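Omission of a single protein chain aside, the complex is shown with its protein chains in their original locations.
Letters A and B mark the chains in the order given here, with residues in each chain numbered from 1 onward.
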Amino acid sequence: MHIADVTFQRGTRAILTDIRLSIAPRSVTVVLGPNGAGKSTLLGCMAGLLRPTSGSIRIGDDDVHALAGPERARTIAFLPQTPEVAWPIDVEAFVALGRIPHQRTASAAVNRAAIERAMTITDTARWAGRVVTELSGGERARVLLARVLAGESSWILADEPFTGLDPSHQFEAAELLRNFAHAGGGVVLTIHDLSLAARIADRIVLLHEGVVVADGPPADALSSDHLRNVYGVETEWLIASARHQTPIIAIHGRHVR
Amino acid sequence: MMAAHRRWLMPLLIAATAVLAIGSVLVGKITLTWAMWSAQDEITRTIFLELRVPRALLGIVIGMALGLAGAAMQAYLRNALADPGTLGISAMAALGAVLSMFFDVAGLHPWALPIAGVLGGIVGMAVLFLLSGLTASALTLVLAGILLSTLAIAGVSLVLSLSPNPWAAGEIVRWMLGALTDRSIDDLVFATPIIAVGSALILSCREALNALTLGELGARSLGIDLSSIQWRLCIGVGLVVGASVAVTGMIGFVGLVVPHLLRPLVGARPSALLIPSAFGGAILVLAGDIVVRLLPGGSEVQLAVVMSVIGAPFFFALLYSLRRRLV
Partner (left out) sequence: MRVLTLLLLAILPVVSNAAAKPARIVSLNLCIDGLLIELAPREHIAAISHYSRDPWRSTIADIAQTLPITYEAAEEVVALKPDLVLAGRHSALATRNALKRVGIAFELFDVPMSIAESHEQVRHLAALLHEPERGEALIARIDAAIERARPAAGTPRLSAAVYQPGGLTAGKKTITDELMHVVGLENLPARYDVRQHRPIGMEELLQAPPDILLVGDTTETAATHAERIVNHRALRALGSRMMRMEYPARLLYCSGPTMIHALAALSNARDGALRNRNAHPLERVSATPYNATGSAR
């Protein structure tokens, strides 16, 4: 995905300014930044749901905004920040919603197969008859991902998919997304938690006030200097234990100028 | 894994509709016996063909229209309180129709009155979409509906009270409390095509209404063109409600009660609720119309009164159960 000179203005405020990125599939890219940095806006533009004031977003040769709705939806699956479930439908029907972009282009059998695959991967098949709105937070997160996976798109864009999840569920979701990336898809996420981002990202894009401040592997992008400038906190990159190599970003305190 | 228990729903609804339609044709102040029918008596034939049959058919058509409109509005607005009556669409259609009478446009052509009703309905839907905006909380919607309803009903009363027509005062009541009494085949002929077109428009939105389960952003991410849906629903519901109200006056609560009762039986999927709600609406209207004719008394009670007696407590119970989600 090529993001070229994207600027997004709302009224007189510039939410994003001259963003230039090239994101490759087969990797998990995380967009980080404080509140108001423009993460959700950037993700929305990438998904073709928000139109940038200037610049373009292309996947291969296609401008994302020039694609017809269903075609775009077949290429990019989007998980919004606060996923709404308006009606108490059952899990299987909910996952089936992910096939809507394929209604005209795939047969019923193909759709059925995709739904089953998605539910198997996410281990949600056993809840097929249960009502989505009655599931717990972690269960619902898996079902939401199943819906996204059922669409069999080449890209998954998710806005803060881990908020409010227990640590084990966070891991589950992260693993599903990593597997998707390894299988050849492109994943772009926004995350709030710095340590989680450090753990799962192959590449981090750090946004500050609508501008890309850092772009690279976690160790580089989340250096103490960058974090000091963007978040105003003193941080230190730690490895929790030699055995697990799990990075933790310890926040020592606020930066005092 | 379409649960087996759902497969009996449509056949049951269709059968119930047929049974009630037959019942409607048989019920009335005058008892039509088989002897009278087989004698091919002109009077019996006239009563049967010109009064009973149109009334039953109209009951089906109007019931389907109101049930479908209610289910569609609830699906789009993602709110179980939506219904053409509660959100003021029926009232706006009545206003359109009454204005056409007042300005003597209605008499120019037989189609003028239903079209005026349709225009009123479409304007009502457009205003509703404008007022409810993107993040329509239940409270905003209900308030928008009250606003539309009040304005439209005040408009109807004002227009009719200014009308030089000597029967205007009675007419106000007839519009506010609709009925199927003494309607003719002509009413059926005018209402049915308009309702058919509107229903087709609404049904073309089935997929989008399902996608809206994920909210507006989620639906758009699935490739749904929301503005196209808005147009189709605006015009579709306007056509369906406008034609119904132009022919019978305002009959409320059908679109509220029926989708709510059928929702658990179709697994709450919005698209699966549309056609069953249409039949459910037909069943409710036919049943109500039969009750109207079985009630004692000289003149017939208006159908809308029976619907209100059923619907108002239902609405109250619904509000009560949703109260935590209202604000």
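Criterion: contacts are C-beta pairs under 8 Å (C-beta built on N, C-alpha and C of every residue); 3 or more make two chains touch, one makes a residue touch a chain.
Quantities reported herein were computed from a predicted structural model and do not represent experimental measurements.
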Neighbouring displayed chains - absent chain, whole complex
B
Touching residues (missing chain, whole complex) on subunit B:
28-30, 42-43, 46-47, 49-51, 100-101, 104, 106-108, 110, 113, 165-168, 170-171, 174-175, 181-182, 184-186, 249, 298-300
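The definition used in the following text is that only the chains that are shown with their structure count from here on.
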Just curious, how far off is subunit B from subunit A if you go by their C-alpha centres, in Å?
43
Any idea which subunit A residues touch subunit B in the complex?
47, 49, 68-74, 76-78, 80, 83-90, 92-94, 97-98, 100-101, 103, 128-129, 131, 147, 151
Interfacial residue positions of subunit B with respect to subunit A in the complex
1, 3, 78, 207, 210-215, 217-218, 220-225, 263, 267-270
